[in-house]
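Note sheet for the following structure.
Just one protein chain is left out here, and the rest sit where they should.
So that you can tell them apart, the chains are marked A, B and C in the order they are listed, and the count of residues begins at 1 in each.
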Amino acid sequence: MNTFGKLLTLTSFGESHGEAVGGVLDGFPAGIRIHMDFLQEALTRRSPMQQAGSGRKEPDSVEFLSGVYEGVSLGSPIAFLIRNQDAHSGDYAALKHLFRPAHADDTYFHKYGVRDERGGGRASARETAVRVAGGALAEMFLKQLCERQGAPEIEIHAYTKQIGTVCLPDEAENALDMAEIYTSPTRCPHEETDRKMQEVLKQCREEKDSTGGVVRCVVKNMPRNLGEPIYDKLSARLAGAMLGINAARGFEIGMGFDAAAQKGSVHNDTWREDGNTTHNYAGGVRGGISTGEALTFNVAFKPIPSLMREQTLLREDGKLENITLTGRHDVCCVPRAVSVVKAMTALVLADFTLLDRCSRL
Amino acid sequence: MNTFGKLLTLTSFGESHGEAVGGVLDGFPAGIRIHMDFLQEALTRRSPMQQAGSGRKEPDSVEFLSGVYEGVSLGSPIAFLIRNQDAHSGDYAALKHLFRPAHADDTYFHKYGVRDERGGGRASARETAVRVAGGALAEMFLKQLCERQGAPEIEIHAYTKQIGTVCLPDEAENALDMAEIYTSPTRCPHEETDRKMQEVLKQCREEKDSTGGVVRCVVKNMPRNLGEPIYDKLSARLAGAMLGINAARGFEIGMGFDAAAQKGSVHNDTWREDGNTTHNYAGGVRGGISTGEALTFNVAFKPIPSLMREQTLLREDGKLENITLTGRHDVCCVPRAVSVVKAMTALVLADFTLLDRCSRL
Amino acid sequence: MNTFGKLLTLTSFGESHGEAVGGVLDGFPAGIRIHMDFLQEALTRRSPMQQAGSGRKEPDSVEFLSGVYEGVSLGSPIAFLIRNQDAHSGDYAALKHLFRPAHADDTYFHKYGVRDERGGGRASARETAVRVAGGALAEMFLKQLCERQGAPEIEIHAYTKQIGTVCLPDEAENALDMAEIYTSPTRCPHEETDRKMQEVLKQCREEKDSTGGVVRCVVKNMPRNLGEPIYDKLSARLAGAMLGINAARGFEIGMGFDAAAQKGSVHNDTWREDGNTTHNYAGGVRGGISTGEALTFNVAFKPIPSLMREQTLLREDGKLENITLTGRHDVCCVPRAVSVVKAMTALVLADFTLLDRCSRL
Partner (left out) sequence: MNTFGKLLTLTSFGESHGEAVGGVLDGFPAGIRIHMDFLQEALTRRSPMQQAGSGRKEPDSVEFLSGVYEGVSLGSPIAFLIRNQDAHSGDYAALKHLFRPAHADDTYFHKYGVRDERGGGRASARETAVRVAGGALAEMFLKQLCERQGAPEIEIHAYTKQIGTVCLPDEAENALDMAEIYTSPTRCPHEETDRKMQEVLKQCREEKDSTGGVVRCVVKNMPRNLGEPIYDKLSARLAGAMLGINAARGFEIGMGFDAAAQKGSVHNDTWREDGNTTHNYAGGVRGGISTGEALTFNVAFKPIPSLMREQTLLREDGKLENITLTGRHDVCCVPRAVSVVKAMTALVLADFTLLDRCSRL
């Protein structure tokens, strides 16, 4: 249940305010060079330190326990952990018998009968650091495989498409410089939109409110043949991977929900002689299998539920109670979710790359 | 890869124009009464016979091979098959070396090196009959479990929310009579919208075009505690299940993509003293676990790609060729997808019901 | 639970006296030529028709439902079924509320609360026909892969090593002509031992008794690198596969139980310069991974429990009852188990062959 993937599997563990979060990446092929700086950079990008709105100061430095020897993967499980060094569990003592609105407090309590109320416990977004570390390793595999095969290097780009009501204009999509994604804390690589988004975030902080948004992911130099019909289509696995991210509420691939209103005569993208299509309306997946065109999808996120204002909480005994929560919280998860979307995409693609080795005699 | 589920697993087989499609449902608990009429009705509702736009006349009658004895499930695998009796494979001979636009022809060919070009082979929507049969069995389990526990009977309702640009108005949602779903071939239980949708479909047929749409699913009397964090959240598994349906392009739960523009102060649904929320913005899932409130989600479908007009196809050798396809095709998959969405939902909920038996000591 | 394998999976279904037994082989690579005569011969060898002691006359002819097109595997699930044509269910009516000694009657009843008492239901050895069909397909894959790679063709030989107290002498092992295995109904390719075994079987039939025995399996031209440490060692998976066969009671690889009494200075097989060892005491597996030397293991089987003499049965209500059973039964399962051991070995090796495609970058 806490394991993601079929051949390349990431098993995650850890509560937000326990000893550590961490993971075990199994099925990782032997002979891959492990670049620690690449991994650390991925973690740093996800980390709250870069987000103006978050007070948590942990460096999220990863410790490897196994599976790597002399800088190269052994083919054995790669275990790693990230200590929880900066946890203020005292902030949560008041919550022991209270369920916050729009959190998982009550559902964990009912399902398990017990819960770690500190920082959301297992339901905390802190767990996503594990995914980012696993995803960075998966990306190393994908890139070194391209190198080995003499293919153009795969590029997985996730960025902020929408925050609140501010949305990146469609006409800007094709001109984006992906190298700009991490230059702004919003993770939106479009200067004008970035400025408006920063304004929204600033206003949220002032109003002690929060907002949702949308992450877009575009994979360039995408390999063909990834995805397994029927139930394990590339689009299906990606949807599952994305809705598994904290606060995710929706997924769409290619034209997504807009395809519902299209006519077939329009949506049936015309072939070009190179075997690609004119518009890539399919978002790089037909019949659940990658076409080799760019993979494109969106993921919607709801507003962060923790607000620094008075809210009504539900007590275990069914009574309501008004409380002003303390603690440290972002006002929008989207800029950090960008890193998680990218990581989960890498894990999915790496797993399917291995699975496709078994498609043909 | 062709198996869905973790404890309750449906393994599907069959090409559209092969001998049969069918499935093996394993992990199905012993002692459940199997109602053949309930199952057959589910298949009939999915069947093209009820769709004005489809010419295929197969009754889709299911043959059980194992797992049921004296009307009761044995706990052993339930195998069933549905013969392909009305397949006009000759219609497809011309397609042996051609890839239709927006189909899976080319991706299957590249992935496997061989393909069954007849009727889309494995990629055909005919496979969804297997899901409907499996889902009907899963629903019997869920309902008999409610009965056993003295709980109100779970109700899984899927219906057409949008066809083309015609969409069921939000304000109509709460007044729907779910008993009306199957009275119209559109599967929309709202008279006025149904009439408009029928008009859209009629126009598509006249123009030899097709259209997309959206299916909405609402589960009433939903049990608590279903869904397994972290990667196997109820929302994640549903998203994967839905995107695994042919032509699906998007999934959203609760407020879905609209949550992106919401403020936390709005989206943070207020508690009522009964432990439910005022608006159920979460769609019945918090932290990946069901809350016991109604489960609500939408699935977007693209237009059916097979058009009865001249289209440009891609040849295996990379040349383009204009062809007018023959054969029998719907103009919109949504009315039939309603049955598949319902079935996949039942399979997901039944599987999680079994998994939750292991959550606590 | 009724699925065997990780990447190449065989899902089995069917009760002995239900409509059919059958299977779905998934993960089978595309592009493999399917030889129906090879498959049918494997089924015929397992079939009771060849055993003097069994009265059941079914031809065990297999019907393919999917996954094969124009004689070649499609990469989609291969479903097949074998109808139960010659079932005398009336023989079992008396057993509805009785548990036979050394059968699974009582354990199925307690576990599931219901059971199909006809012919042992799901616990019948009839299910092994499914394994033999799946194994034959796996063997085609393994052999065609050798051909593709220009490697010597893998040979999986299973034969009878012991029946009752008659055991093939160790010194005869190296001189066996594996082509002789199927010339005798005992499946022992050693003339003198075969004669003695036939005598044992004849005596059992006369005394209305039964006997156990041992199957030995030797795989020649075995590929390197098969098996996945830690928990999925080749030896571990084989042990699980073999103990999963009806009536199996023991498994040993290489020196097996005799290794317990050996000194390390003896068991530490000396290297030869070609990288092989002098005695292959390890049976072709070190650290759970195949060495490329011959794979050798034994499987012990208990006597068939169905005897044509009066026996004491346990009633559901806890009383004992003396009954003389009717029906048709072998006196020793070993000659037929030979086919099942071979089939399960092929399934294991094919699955590990696919898994090993993912070991290295």
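Following the convention adopted for this analysis, a contact is a pair of C-beta atoms (placed from the backbone, for glycine too) under 8 Å apart; a residue touches a chain by one contact, two chains touch by 3 or more.
What you see is a predicted model; the values in this text were computed from it and never measured.
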Of the listed residues C:Leu313, C:Val338 or C:Leu354, which contacts the missing chain in the full complex?
C:Leu313
Given the contact definition stated above, which residue among C:His17, C:Arg83 or C:Lys233 touches the chain not shown here?
C:Lys233
Hidden partner sits against subunit C at residues 1-4, 12, 99, 101-104, 106-108, 110-113, 122-123, 127, 162, 164-165, 204, 207, 209-214, 224-225, 228-233, 235-244, 248-257, 259-271, 273-275, 277, 281-282, 286-291, 298, 300-305, 307, 309, 311-314, 318-320, 331, 355-356, 359-360
Suppose we count only contacts with the excluded chain; which residues of subunit B make the list?
7, 27, 29-32, 75-76, 141, 144-145, 148, 229, 354-355, 357-361
Contacts of subunit A with the missing chain: which residues?
1-3, 9, 11-15, 18-22, 24, 26-27, 30-31, 63-67, 69, 72-79, 81, 111-116, 121-122
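In this text, only the chains that are shown with their structure count from here on.
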Measuring between mean CA coordinates, which chain is farthest from subunit C?
A
Is it true that over half of the residue numbers where subunit B touches subunit C are used by both copies, so same, or is it different?
same
Which integer distance in Å separates the CA centroid of subunit A from that of subunit C?
46
From the mean C-alpha coordinate of subunit A to that of subunit B, what's the distance rounded to whole Å?
27
Note: subunit A residues in touch with at least two other chains are 229, 355, 359-360
